[in-house]
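Before I ask anything, let me first share the structure, which is written out below as structure tokens.
Only one protein chain is missing; all other protein chains are in place.
Read from first to last, the chains carry the letters A and B; within each, the first residue is number 1.
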Amino acid sequence: MISISGLTKRYRDVLAVDGVTLEVPAGSVCGLLGRNGAGKTTTFKCLLGFARPDAGEVRFDGAPLTPQTFEHLGYVPERPELYSWLTVAQHLEIVRRSQPKYDEAFAKELLATFRLDGRKKAGKLSKGQQTALALIIAIATRPSILILDEPASGLDPVMQRVVLDLLIDAATSGATILLSSHQIGQIDRAADRVAIMRDGAIVVSGGLDDLREAARIVEATFDTAIPDVAAIDGVTRVETAGTTVRVHANGRAPAVAARLGALGATGVRVLDRSLEDLFLDAVDDGGNR
Amino acid sequence: MEYVEILRARRVLFWYGLVLLVQVLITAATVFFGHPSVHRGNSTAHFSSIVVAALFGGAIVATFVGAGLNAESGRTAIVWTRPKARDAIAWRYIAVDVVTILIGYALMLVTVVAVTAIIGILDQFTYDVAQSARFLALGVGAALMWYALISLVAARLPGRGGLIAGLSWAAFIVIIAVREAPFPLPLHALIYALNYIDPLAYIGATGTDQPLLPLAQPVRIAMVYAIAIVALAGSVRLWSTREA
Partner (left out) sequence: MPPAFFSVDPHGGAPLYAQLTEQIKRAIAVGALSAGERLPTVKGLAHELKLNPNTVARVYRDLERDGIIDTAPGRGSFVRENGAVGETRRAATDVATRAVDDAVREARSLGVTGSEIRTIADASIARWYPEEQK
């Protein structure tokens, strides 16, 4: 379990992380979404102790971060930080020597999956292969907590699938995962929870299904004048275009739809919102995307 | 984690050793093909001057490994995610570096002795075991102090380690070179004070041990080690509390 409460990090006059509170229950996969510069990477740095937060607290399985936490915590950075002059095998040797829980057979299997040659120097690997190596370094110990900062960047679609596979495998074996990604489809599949960051703060968070359920929109068309739909229980936002209204139903879409029908709407439709829609809504800064 | 530093040290020592070997071979070839460039006179050079001059071997190696810990600032994701305290990781790196510097020092000493032997002037030195031992202690200490100061300055400047190590040569040579220059008093005092953190200033100019600092040799030996230890402790502290 990862518990973050009131995490705040200020760089001079920039509030990079603004009171972030987030809980990822054990065995859950939480996707952290946000535009570049929203504060995702800084949040990760604070989680891992690379940066000292100005306020707030982070706990892993109830305990604060210590060096021992890294026995069961794996981290994949936004950009792979490898030794260009060391071979792939030497990178794994670093892990073998420093991690009591290093799983050599699993690491070998991962090398084969990503088609990485152990004798090759990291500096000679393609961008995608470097990402893959950074991923292998992080998961070769089969960590129970995984923090991944855009784990599939630079990978081709086939390799992205492999990464998704590994994440789901890790999740299936009960790992707690917090990952950021710009690939919303990947988050949609892998995650069961989502948090969306904007300007350092979390603006939306919760179970993915609940969020989608809550975000459903009811669209109704009236022949006559549009009645006062804002008064309907559950309606949070109303947009009108001609004789058509779109109402945000806040998780009560079927009830609101029925009520609109009873009010004499000629056409009523319930629209599902994709995670992408939710994301764009949350980071929308007033038509100035 | 010091595994990386062992690999790095091995690489430094390989190239360094190769250059020294080439030096010995060139000397041997010069003598073999008959260019007696050294005139045999009655020299009174002390062997201890060779011992202390090998400091430069230690300093060369220190220049290359001194930035090792600094280079790890770009590998935070690997180095700081090991289940070990950061201080402990740093000290292990330093232990590897110190051993590497000692090896570098020894290799330089062996090379200089080999070169002088090939030229045929080894018998012209006067030998004093106790004096040589004291100079060895001073030379090694100065090399370690050199290394420690590079580490300290580079600790909070990620990516600048190599530059700082290179500039250390210019800085340390300039500091002792301009110490007697007729600068205005405040500047002169500053330069004079800087001599106390210049490892070269602790070395006697020649084997006759004319110190650049008005301190007795045992005091200077104690000071180079003390400065080295304090600077290393400081660099470990700065490095492990850095923000990535």
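Throughout what follows, contacts are C-beta pairs under 8 Å (C-beta built on N, C-alpha and C of every residue); 3 or more make two chains touch, one makes a residue touch a chain.
If you're wondering where the values come from, they're calculated on a predicted model, not measured in any experiment.
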Shown chains touched by the chain that is not drawn here: A
Of A:R79, A:K108, A:R189 or A:R246, the residue in touch with the unshown chain: A:R189
Given A:V29, A:V76 or A:A152, the one touching the chain that is not displayed: A:V29
Residues in chain A touching the chain absent from view: 27-29, 161, 164-165, 168-169, 171-172, 184-185, 188-192, 208-209, 212-213, 221, 266-269, 271-272, 274-276
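By definition in this document, only the chains that are shown with their structure count from here on.
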Contact footprint of chain A on chain B as seen in their complex: 1, 3-4, 7, 11, 74-78, 80-86, 243-244
Touching residues (chain side chain A, partner chain B) in the complex: 45, 48-52, 67-71, 73-77, 80-83, 85-86, 90-91, 93-94, 97-100, 134, 137
